Structures are given as C-alpha cells and as structure tokens.
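Here is the structure we will look at.
Part of the complex only, each chain left as placed.
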Amino acid sequence: MLEAQELACLKGDRLLFRGLSMSLDVSGMLRVAGPNGVGKTSLLRILCGLTMPEYGMVRWHGEDIRRDRERYHRALLYLGHAPALNDLLTPLENLRFACASGGEDPGAEACRAALVRIGLGGQLDLPARVLSQGQRRRVGLARLFLSAARPCWILDEPFTALDVAAVADLTATLEAHCEAGGTVILTTHQDAPFTRAPRVLDLSGVAC
Amino acid sequence: MQWTSWSAFWDMGGAGPFVWGSYAVTAVLVALELFFVLRRRKETVRRLSRLRRVVPSAIEPGGAVKERIE
Amino acid sequence: MMNGTETETEDGTKRSRSLLRFAAPQVFYPIAGRLAPWFAWLAAGLCVAGLWIGFFVAPTDFQQGEVYRVIFIHVPAAWMSMFIYLIMAFWAAVGLVMNTRLSFMMAQALAPTGAMFCFVSLWTGALWGRPTWGTYWVWDARLTSQLLLLFLYLGFIALTQAIEDSRRSDRAGAIIALVGAVNVPIIYFSVQWWNTLHQGASVSLTRAPSMASTMLVGMLLMALAAWAYTFAVSFWRVRSLILERERHTEWVAAELDEQEARA
Amino acid sequence: MLGPFLAVLQRDLTLAWRGRADVLVTLAFFVIVVCLFPFGVGAETNQLRAIAPGVLWVAALLSTLLSLHRLFAQDHADGTLEQLLLSPEPTALWVLAKVLAHWIVTGLPLVIAAPGLALLFDVEQGALGVLVLSLALGSPILALLGAVGAALTLGLRSGGVLLALLVLPLFVPVLIFGAGAVDSHLGGTGATAHLLLLGGGLLGAIAMTPFACAAALRIAME
C-alpha cells in the first residue's frame, strides 16, 4: 500500500539518507529506529507528504501522494512531536476539532468516550493549558480510538511522557489496529511491551 | 417648586434629551452593576456547592489545607 | 528519610497579631455581609434626598438654564472615579507590602465600580457639553485625563480578568495599579501643560459664578450617596471574591452548608 | 465539504469568546490609537476635524495589522496547522473560515466603534454613514490581504514586523479609497465611486487571497 522509492533527504548541508526504498504491502507494524538525529522524524514527515523529499517519491496504492493528496490524507493519521492542542480549549473541544479538521465527525459522545478511555475522564472540562505533560500527549492520542477506519497510522514518538500503564495500553491499541488490517509506522526510543516485536527499519544502516 | 407642569419638567428647558439621557444611562449602569454583583454571588455559592459535591477532596472538613500564615 | 504523611489541623497557630485581625478574609466576610445592606439603603436614601433637592428645590441656573442639573451626577461621579482609583492603588500597595490577600481582593472589588463612575462622568459630561459648548468633546485637560483614567481602569480590569490563576492576577493587578497611580499625577499635569502650551480649546469649563447653596447641598448629598453605594457594591463583590479564593478552607465549607440549608 | 469550514469557524469563534477580553481589547487599542493623535498634533478642533477620517482609517489599519500575526501563530506553534494541512478537504476553504472568524472578532467591532470616535473629532454627522460603510467594505480586504502576509511570515523570528512591512504597501490602496470616500463625501463629490471600488476589491480579495494563503501555508510548513 505505502511505498517509498529511492528517498533522499537533505537538511542544510547534511544528506541524512538517500536511496531509501521500502514498501509496506501487508498490514503490520514498522518501527523506524536509529539514534538521535539520524533522520527518523524527517522520514516520517516525508512519508506523510508534509515535506518534499530531495529525491524520490512516495506512493499510496501505487499513486504518487503528491498527485492524489486527498485520497491519501483520508487514509492517513499522523501524530507528530507537537500535540496539536490549543491551550484555551478543553480536551473535548480539542479532540472534536482535531477530528473535524481531518474531515470526520464522530460526535461529542464518541469523543468523550475516547477521552475517558485514555484516562482523561477527570480533565474533560479543563483548558488544555493546565494539563500535565503526559495528559497533553493523551489528548492527541485519543484520536487513535476514533480513527480505526483510517488504515495508515504514522506516529512520531507516541510513548513520550506517558506513564507505564498508558504505554502498555497504547501498545495494545496499536497491536489491535494491526490485527484489524491496519498499518502502523512509529518511532520510539523506549521499550514498549509489544507481544510481537515490530519490524524494524534501522536508519543508522541507511544514513549517509 | 421649580416646575409649572410635568411636561415642563420633562422638557428641562429644551435640554430634556441631554439631562434625561445622562440620568437614564447612569440609572441603567447602576442597575446593571447591582444585578451582576448580586447574581455573581448567587452563582459563586451555587458553583462552589456543586464543586464540593463533585470533588469532595477539594473541601474536606477536618483535614483542610491550613491558611498560609500571613 | 522522608515521610509522605498527612497531618492534623492545629488550631494553635491561628492569627496572633491582632492588628491584622480584620485583614483575615474569614473575619471580614461576615462583617461585609452585615454592613453592605445598610450602605445600600443609605445610598438609596441619600440619592432620593439629593435628587429631590436637585430637581425641585435648586433654582434654575441663570446662565445655563436647566441643563446644569446634570451636575448632580456628573460631579459626584467624577470625584468618585478619582477617589476609587486612589483607594485601589492604596489597597494594592498594602497587599504587596504586607502580603494580605484581602487587600488584593478589595482592589479588584473596587475597580468595576470605579470604571463605571468614570464612564458616567464622561457620558454625562459629553451630554452636558453638547448644549453648553456645542460639541460633545473637546480635548481639554480635565476631560482628557478623565479619559485616560478610564483606560487605566480598563487595563487593570482586563489584566486581572485575563489571568486565571488568582494569585498571579492579584499581584499583577497590584503592580499595574501602582504603576498607574504613580502616573496619574504625571498624566494630569502633563495634560494640563500640553493644553495650555497649545492654543487652548475654544471653549473651557465654565462653572456657574456663584453656585447656589441649594445646588451645593444637592451635589454633596449625591456625592455621599455615591460613597455609600461604592461601599455597598464593593462589599458585596468582595464577598464573592473571598468565597472563591478561600474555597478550600473549612469556614467556607461551613458557610456553604449554611447557605444550602437556608435555600 | 463544509465540515472543516464550519469546524474552523466555530472553533475560532469559541476561542474568541473564551478569551473574551480579546475582542474588547482590540477595540480598546483602536480607541487608544485614535485618542493619541490629539496629544501628538495638538488639540485645535479645526485641525483635528480635518485629519479625522485619515486618522481613523490609519488607526483601523494598524489595529488590524497588530492582530494579524495571531491569525495562524498559535495553530502553527501547537501543531494544529500541520493537522489541518493533512486534512483531505481543500485548504482554501478553511483558510477563508479562519479569516472570517478573525474579521468578526477584530474587524467588526472597529466598524461599530468608528462613528463614536468620529464624534470625538467633531466630524459632521452626515459623514458617519459613509465612514462606517467604507470601513465595513475595507476592513475585510485588510484581513484577507493580511492573512497572506501572516501565512508567508509564519514561524519567522521577526514575523510581526516583517508582516507589517509586507502588507502595508498592499494596504495603501485600501487606505486611500477608504479615507478618500469620507473625504470626498465631506467635499461634496459623493462617495459612490470610492465605495464601489472598495466593494469590487473585496470580491476580488475573497476570490483570490484564500488560494494564495493556502499555498503560502503549505510552503511555510515544509
């Protein structure tokens, strides 16, 4: 489904990687690994279509994602380093808006349920500004529970700032998504309790 | 008594709109302020009572947070 | 090496310094509640008396005719707006120096009333100016500094409203109130100087040469009414503020119980 | 199709309502800038009356300018913009919603307050209608043009001031026609031509700027 051809990424004077090809035809999980600064975030942003690669192309179901942006973005869920939270809005409002901006409308009840599910039941009416670091991350991650229909999830360091219980819970969610036929691409430096170790794309091997 | 009739009173020697405009706006503002102040008190009491029911630990007789020493 | 234990309340540490006794919100709360209605009735009474004298006893002004009757609210409102700012700054200073929370609350409780009086004096002045000077507004020194005073009030209110954390908003508000208070005289004199250096406005405030004594009495009664009104409203407002700030203390819990029982 | 449009509009208005002071405060800025002028140029009524329409328009322009950099900044910083750009719906659509919300919050109050301020400068009462109309047509153009500038300067360090530099030249024609409308009404020439030009400009801006803005946003996120 998702296929990268000969990707090269140039940042300033530094060529992070080149000739990186991969294809994810089946459902499953891919962990992009490598030490700090090797280019994991840069790769994920290229795969999402947020950055243009210096060379190469990303295809979704055989079609260049630049060509058929809408279809790809309808199938994609990207959660980056920044949690996309407005400090004045409550978690509920933030989540509803995040869904709406992605072209979905799961309704207030579903959103509330997702937030309660992820452990923010007590913070539904607080402005996001006062949330703790981990609670902020959780608001962003709550979208996962509402986006089961999107096959392709790309997550940059989803476990950051989460406590142990939340990490376990998130791991289970990701595995469930893969089992249901979805794809997950993620980066993380932490150990997460995966039941089946994900495939690994080690960028330190590809890096220039 | 200054006024020969009520209409003379309301007319204020031709300056009615100005005089009464002043008094009316002042009256309205005072009334509004009183309304908001009294309503705010009611709302505060209601909000805090509700809060106490929802988050019992917030106010807990017997073990409450002591006042800072001033 | 550490113990995360809870401790019981000790009542032995309660306020020992008697001077600050009334500065304790807990003590002031019931006092304010008892005094406010009295001041409110006093204000109403004084207002009725003042207006009666103003409209039915005071004579027509030989220069201005009846328009001058605006004076009975205009001048008390103008006075009040200036006094209230001073009192506000005083409480702010007390709060910053002595770290008494009640002072900050007093300052915040006074601000909206001060702004209201300030606006009233501007509004009535403008309406008064139209028939007497032929224009709603001139850039006269007194008018201008009154306008700037309104901005100072609005700035204080906007700042304290914009900050949600009450401790931060208390202190931030106190700082801007003090900075403003230092500037009020500077503003006042600079504006006056500015206006006299240029060719002045073509009209200036002319007061009736010898104010009839009944007028003066009416005006003074209205000014007293404004004082009483300010007391009443600010006491009511400060009670809400106290409840909000002290909501985690036992006595507020007891107070809320009482309120609920009554309702 | 209208999903993101309405979502963005509703969210931004909610945000404005939550930071209610904001609306008042943009207005207060407008009022204050206007009131500063007499201090600068002196208090002679005739002189003030002569420069009043210009001062009001310049003040409206500056208030718009000052609030512009907030149009996308917050969403950029917290990653919301990234997510909006990943939305499958057309970008220009929600950009338009953002600008509309922004204008309702910052532009509309100016239009409403302008006549009151004009009275402070002793402007003839008959001209107030023209003033309001010119501002009502002109200020959305300012917001739309400004949005392009805001998108272009997004995330740049000297954003606020660079933005000013970029858009001020674009604002000048609006200023000329806007202030000109009032002046020519006062001069007896009638303001119709000026107002028609402003209306036309508004339609053109609505039709074109959202696309420019969308393109600029995509570039800014690279």
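We just call them A, B, C and D in the order they show up, numbering each chain from 1.
Throughout what follows, a contact is a pair of C-beta atoms (placed from the backbone, for glycine too) under 8 Å apart; a residue touches a chain by one contact, two chains touch by 3 or more.
Nothing here was measured: the structure is a model prediction, and the numbers come from that model.
Student: Could you list how many of each labelled chain the entire complex holds?
Tutor: Per chain kind, the total copies in the file amount to A x2, B x1, C x1, D x2.
Here, only the chains that are shown with their structure count from here on.
Student: Comparing chain centres built from Cα atoms against the global Cα centre, which chain wins on proximity?
Tutor: Taking the mean of all protein C-alpha atoms as reference, the closest chain is D.
Student: Roughly how far is chain B from chain C, centre to centre by C-alpha average, rounded to an integer in Å?
Tutor: 13
Student: Can you check how far apart chain A and chain B are, centre to centre, with Cα atoms defining each centre and the answer in Å?
Tutor: The mean C-alpha positions of chain A and chain B differ by 52 Å.
Student: Roughly how many whole angstrom separate the Cα centroids of chain C and chain D?
Tutor: Each chain's C-alpha centroid was found; their separation is 35 Å.
Student: Please list all residues of chain C that touch 2 or more other chains.
Tutor: Chain C, residues with two or more chain partners: not present.
Student: If each chain is a dot and touching chains are joined, what shape do you get: line, ring, star, complete or other?
Tutor: Contact pattern: an open line, chains touching in sequence.
Student: Name the touching chain pairs, please: which are they?
Tutor: Here the touching chain pairs work out to A-D, B-C, C-D.
Student: Please output the residues of chain A touching chain D within their complex, sorted ascending.
Tutor: Contact set of chain A toward chain D: 48-52, 69-71, 73-74, 76, 78, 80-89, 93, 96-98, 100-103, 105.
Student: Which residues, counting only chain D, touch chain A once they are in their complex?
Tutor: It is residues 3-4, 6-8, 11, 14-15, 18-19, 74-75, 77-80, 82-89, 94, 221-222 of chain D that touch chain A.
Student: Across the complex, what residues on chain C touch chain B?
Tutor: 6, 8-10, 13, 15, 20, 23-24, 55-60, 65-67, 69-70, 73-74, 77, 98-101, 112-113, 116, 119-120, 123-124, 127-128, 130-131, 229, 233, 236-237, 239-240, 243-244, 247-250, 252-254, 256, 259-260
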